[in-house]
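Removed: one protein chain of the complex. Kept in place: all other protein chains.
A, B, C, D, E, F and G label the chains in the order they appear, each numbered from 1.
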Amino acid sequence: MTDVSAYADLDLDRSRRRGYPEAIYCAGKTPAQVAGIAEVVRDRADLVTLFTRADPAHAAAVRSVLPDAHHDPVARLLAWPPAVPAPAGGPVVVLAAGTSDLPVAREAALTARYLGRETDLVVDVGVAGLHRVLSRLELLRRARAVVVAAGMDGALPGVVAGLVSAPVIAVPTSVGYGAAFGGLAPLLTMLNACAPGVAVVNIDNGYGAGHMAAQIAAPVA
Amino acid sequence: MTDVSAYADLDLDRSRRRGYPEAIYCAGKTPAQVAGIAEVVRDRADLVTLFTRADPAHAAAVRSVLPDAHHDPVARLLAWPPAVPAPAGGPVVVLAAGTSDLPVAREAALTARYLGRETDLVVDVGVAGLHRVLSRLELLRRARAVVVAAGMDGALPGVVAGLVSAPVIAVPTSVGYGAAFGGLAPLLTMLNACAPGVAVVNIDNGYGAGHMAAQIAAPVA
Amino acid sequence: MTDVSAYADLDLDRSRRRGYPEAIYCAGKTPAQVAGIAEVVRDRADLVTLFTRADPAHAAAVRSVLPDAHHDPVARLLAWPPAVPAPAGGPVVVLAAGTSDLPVAREAALTARYLGRETDLVVDVGVAGLHRVLSRLELLRRARAVVVAAGMDGALPGVVAGLVSAPVIAVPTSVGYGAAFGGLAPLLTMLNACAPGVAVVNIDNGYGAGHMAAQIAAPVA
Amino acid sequence: MTDVSAYADLDLDRSRRRGYPEAIYCAGKTPAQVAGIAEVVRDRADLVTLFTRADPAHAAAVRSVLPDAHHDPVARLLAWPPAVPAPAGGPVVVLAAGTSDLPVAREAALTARYLGRETDLVVDVGVAGLHRVLSRLELLRRARAVVVAAGMDGALPGVVAGLVSAPVIAVPTSVGYGAAFGGLAPLLTMLNACAPGVAVVNIDNGYGAGHMAAQIAAPVA
Amino acid sequence: MTDVSAYADLDLDRSRRRGYPEAIYCAGKTPAQVAGIAEVVRDRADLVTLFTRADPAHAAAVRSVLPDAHHDPVARLLAWPPAVPAPAGGPVVVLAAGTSDLPVAREAALTARYLGRETDLVVDVGVAGLHRVLSRLELLRRARAVVVAAGMDGALPGVVAGLVSAPVIAVPTSVGYGAAFGGLAPLLTMLNACAPGVAVVNIDNGYGAGHMAAQIAAPVA
Amino acid sequence: MTDVSAYADLDLDRSRRRGYPEAIYCAGKTPAQVAGIAEVVRDRADLVTLFTRADPAHAAAVRSVLPDAHHDPVARLLAWPPAVPAPAGGPVVVLAAGTSDLPVAREAALTARYLGRETDLVVDVGVAGLHRVLSRLELLRRARAVVVAAGMDGALPGVVAGLVSAPVIAVPTSVGYGAAFGGLAPLLTMLNACAPGVAVVNIDNGYGAGHMAAQIAAPVA
Amino acid sequence: MTDVSAYADLDLDRSRRRGYPEAIYCAGKTPAQVAGIAEVVRDRADLVTLFTRADPAHAAAVRSVLPDAHHDPVARLLAWPPAVPAPAGGPVVVLAAGTSDLPVAREAALTARYLGRETDLVVDVGVAGLHRVLSRLELLRRARAVVVAAGMDGALPGVVAGLVSAPVIAVPTSVGYGAAFGGLAPLLTMLNACAPGVAVVNIDNGYGAGHMAAQIAAPVA
Partner (left out) sequence: MTDVSAYADLDLDRSRRRGYPEAIYCAGKTPAQVAGIAEVVRDRADLVTLFTRADPAHAAAVRSVLPDAHHDPVARLLAWPPAVPAPAGGPVVVLAAGTSDLPVAREAALTARYLGRETDLVVDVGVAGLHRVLSRLELLRRARAVVVAAGMDGALPGVVAGLVSAPVIAVPTSVGYGAAFGGLAPLLTMLNACAPGVAVVNIDNGYGAGHMAAQIAAPVA
């Protein structure tokens, strides 16, 4: 059997250095490699380890080693140990502009939750019906950080940023017709948001958005 | 002196065929060529001729032949004969998302007006402050066609389309920071608008937007 | 069973606000989600609901809830209630440049028809044989709005716009050889149409084109 | 003289709504328009107003109305009233990867400072000499938010994010050889940063980066 | 004085090898370098030498060495010796879709003429008024090769190809609104022409188009 | 059964008008539609009809109607009637830079052959081994038109054009590593060929290249 | 049976001319074609032949002819004869930034090894944890050439180049989230590396990287 060092060199020091543990990006790894990594983290139950972009074969590999790992198939995420930590810091609100943005939004919400933040998820609040977002203003204004996942025109983060004082992390999704170009259109929209207070992460990168939100809403030392 | 036929073949039949006269796109033509064309249209006062994208030298050339032509330097537009026709058909409303979109919005509004529509122009109603557009709902809902000029994130047309029943002609402008890529970002946003009822013309093409709006709001035979 | 509010927040107010009901974009939704939405609209037979981009599994889900829904597999569209409304407003003409553009053109034609317009569909009138479009001039000149679906060079909308007084809604399709780049080439062609009177919707977005045409050709209040 | 409402509709409510005042983006506005806006804000000395992307003519126009406005020509920024507020919230650290990134970095630092944060600016710490960033670890680890401005390969934000627990706002600059494509290359690098904890604003948008950092480091209510 | 070999190595053998002489592309060369090259070709009056993309300083440099060189400032072309050769082979027809495409079209026409073909140039026959091209069918059907220069939507070459049996060389120009992207839009249109019989050269490359046409229409051995 | 006019309007006049018959582009058509078209052409045995981009289902559909049609599965082409015409005009030489370019090159060669030209096909003559193309100079210099299919760097057409007097039709293929971007890289290379005498058709469009070559090498009236 | 000359013309002279044998790029070739080529090289056991981009069917085809060929399925590479040559020249070090970059890195390492260099492979040393690369400095500084394979932000080659005197060959991989655009993002990062001493090969082209490294580290004559 192959030694883990032949394909991975885990950054177990990251938690001490940054305050947040390393996550395992499963895409491009074989299930066997993912299982090998799961064996390493099994001995570090003091850290939360997230396995992201896990397809069913990756998920089975993780659970063959860590049977009680929490698995969210919509978000393609596994977390171990499965218990969420007690919330600390400020609240995070995650918005999904449409139903099709839900997988990315759930990945963001779960990431923020497993990194220790109180998290709310609101779905289908796109700008074609402004009343839907306006009716959530109270919730949004309580947030210390807001994540907005949107495909197509990607207009929601800029609209939200114009309404709240918290920073908005925008995550474009690959949802949409042809000229969305796999998420390029909402990505550009978000980078060009008229309202300041929007910063952008990679297309479909719910993990990155949730991580950033957790950092922003972290308890102040 | 060069004959006009060496460089242009005016489509004087267009008005009969389509109901709208040909416009003269000055960019890429020499002032002498524009003056030569002005001489041809001088004999056709029954038609409104618009000279678009006219820089100061083009404008001077037109006015050397048609001294009373109307000239709007912000919109880079000249119209001859200068009198606007009596309004017919339904009203057109033109929105400029920001002050910097004003040249394009004025070009659209003047075009629609010279093609015979009643026209209103509203400036600086970007989505970063939604109350600004919401306070114009009454005006917008009276329109038979709405033109929205916007740069940066280009989000305004989709928001407007979600609020009104009239069709929205979106015209992206080249206004914005680097990743607006000369208008590409708002162009893509508009093509991907979540709300149906948005169709898009070329970047900075106020003339095309105003023409389209005039056609939509034309009197019904 | 999951509550609909976990993944969708239908904009049932849209019809009152805009005069046109919300459509359900199936791509990116699970069949179960689509079925859940169908249950909500079942109680609103006063509205026409369109389900767009429905693959066979989506279609089966809709019909499990709304068995008499009309289903057009070529257009990937379902409509409920299935009866088309009585025509009102002006006529809409839909052109498909080639046979391969037919799915998009049918989606446009069905949308306009279900939104209440008289609609004609003409197929295979590309610019490589101009006589084909010239022989339809009479039909085209009766239209209050024209939709043109074209892939490859996307040249047809500009040619049509030069011949008629009605506005032309151009919808690029993803049909063509490599350098069509999934519809980017006809999209750019249409945005750059020499003839004014062309506005563009998203690649393969027959629904958006048909909706826009229905708005343009709506009865004048 | 033209009324301001002909070209601008200031969002004076933004400060109450969001906690941060509107800034005036000068690019694309005439000096006369900027002066007109300056007259409006002269009556609102309770707010800090920033004029961004001000070329020398814009700056002269502002100072003709607000003679004591602070002007930083490198950052192309004016602030009025000129006094910086007392610092509140956590510290912000701004890094410029190279000397050529300084204008953008200064715009970010001044924005964060005028919005009320303690701010440090460190220059020329690119990844070609890692010892330069490693020697600033203590300063970086004290920050509540870090802004990193970088052109060319844009690699610095990801390296910094791997070393600190604070969120990193990355701002790509248009500095570099041909294949930097006006900032596109560092923009993509930053969006693809391996280390989580990086979010990105528009190319050369120091204002947006500084604003976002000020929001992140704001005092916790 | 610098020897020519320090900056150029003329391919004087090309005429023997290919039947067509080398042309001198002036862009990116200093006037002094162009003059040095002119001195070399002065000794080869048996060949026609074309100097392309010659700005006024380049033109002056050429004429300081070859005072009787023919100079067409619109086409930015010089030819030496100035006399055109007797026509041989079949006729070439060059179309300019609009007035603004004239410089490129003239470059093509002059190139074909100096390479020995009978050449006609027709201006302003864009597809927005089809009657203009249809009225030239007789001329077009006599051609052995057709060159079509067009910017904006670039639709003309495909329309022409559907009407004639001769091959069409399409040359996109950088004329147009923003989304023409410097000629990219017509370039893609032409590559995607529905009608076979269109092949494309570089943006604004009238020289290349004229050269290709001259080869196609060359006398058959 | 559906009438052909519901999905196609064959341009049977094209042969008379242009001298070349219409081809049937199968991609995007259903096998049933292709069969329906085959029935129409069955009555026109005086014309050669090519069915291009035919996958196995398309091919079976054609042969169910035209059992003796010639089928080349590598080129994805069918021709009917199957007999090639007697050669007329000048010879066409088709080069494939590498083995992987063979399907496109065969499509070009078969098209030229069925349109009546004598045709030679040479494979694997890429520029990494110049001796391979130099050893074919005699064949190349006899051609009236040369087609070169190449992927990856697409450098071969420019090299060939520098060696022969016949025009070169370059057809980029989608063969190559990631940065070939589906044929974009060789497409750009060919458009930028240093040697004049190269014109370009769409990516993988062997049909278009062969058609163009057949036109160039046609008998001179 | 088809003769090899119908689809390939092997450059058996390359080894004499360049010192390195031709490799067989299997993608786009049929297994039968690959087997035919294997038969040709079977007679040239004095050369090492590499079969790259070999999927399982290609591999089976090679081994049906050359049963003892070495096959590395991760790298999709076969080598024949299977014995590696004795090392000559300087050492090559190959780094894989992440586990997912391993296939490309192995292809590079095996290529360099089969071309005669001593080779080391180190995995998972991305810049998110700088200590991982800093701990390999001694190994890196012994190298005569370094290959770095990285996807996502592609930042590692520039960081490595800032630490060593050997040239760095950077190979971007198609690993990453949406805005990596199939390797475009790391490609641009690497081309824009701040540190000189980085040159770039095609996306996922481990073969090219390993070949280049072998040339750089070749024995000095």
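As a working rule, a residue touches a chain if its C-beta (ideal position, glycine included) is under 8 Å from a C-beta of that chain, and two chains touch if they have at least 3 such contacts.
Small disclaimer: the values here were computed from a predicted structure and weren't measured.
Trainee: I'd like the shown chains that the missing chain touches, ordered by label.
Mentor: Listed by label, the shown chains it touches are D, E, F, G.
Trainee: Please identify which residue in F:V4, F:V159 or F:A209 touches the non-displayed chain.
Mentor: Reading the full complex, the residue touching the unseen chain is F:V159.
Trainee: Pick out which of E:A8, E:V40, E:A60 or E:V74 touches the chain that's been left out of the picture.
Mentor: E:A8
Trainee: Determine which one of E:T49, E:T119 or E:N205 touches the chain that has been left out.
Mentor: E:N205
Trainee: By the contact criterion defined above, which parts of chain D meet the unshown chain? Give residue numbers in ascending order.
Mentor: 98-102, 123-125, 128-129, 131-132, 151, 175-180
Trainee: For chain E, which residues reach the chain that was dropped from this view?
Mentor: 5-11, 13-14, 22, 25, 27-29, 33, 172, 174, 182-184, 187, 202-205, 208
Trainee: Could you please point out the chain F residues that touch the chain left off the display?
Mentor: Contact residues on chain F toward the absent chain are 97-98, 126-130, 134, 152-155, 158-159, 161-163, 176-177, 179-181, 184-186, 188-195.
To be clear about the criterion, only the chains that are shown with their structure count from here on.
Trainee: Fewest touch steps from chain C to chain D?
Mentor: 2
Trainee: Among A-C, C-F or A-D, whose interface repeats E-F's (more than half the contact pairs identical)?
Mentor: From the options A-C, C-F or A-D, the copy of E-F is A-D.
Trainee: Rotation angle, chain C onto chain F: superpose the C-alpha atoms of these two copies and give the value as a multiple of 5 degrees.
Mentor: 90
Trainee: Roughly how far is chain B from chain G, centre to centre by C-alpha average, rounded to an integer in Å?
Mentor: 56
Trainee: Calculate how many whole Å lie between the centre of chain B and the centre of chain F, each centre taken as the average of the chain's C-alpha atoms.
Mentor: 44
Trainee: Note the residues in chain A that touch 2 or more other chains, in rising order.
Mentor: Within chain A, residues 14, 98, 128-129, 162-163, 176-177, 179-180, 184, 187, 191-192, 202-203, 208 contact more than one other chain.
Trainee: According to the definition of touch, which chains form touching pairs?
Mentor: Touching chain pairs, listed by label, come out as A-B, A-C, A-D, A-G, B-C, B-D, B-E, C-E, C-F, D-G, E-F, F-G.
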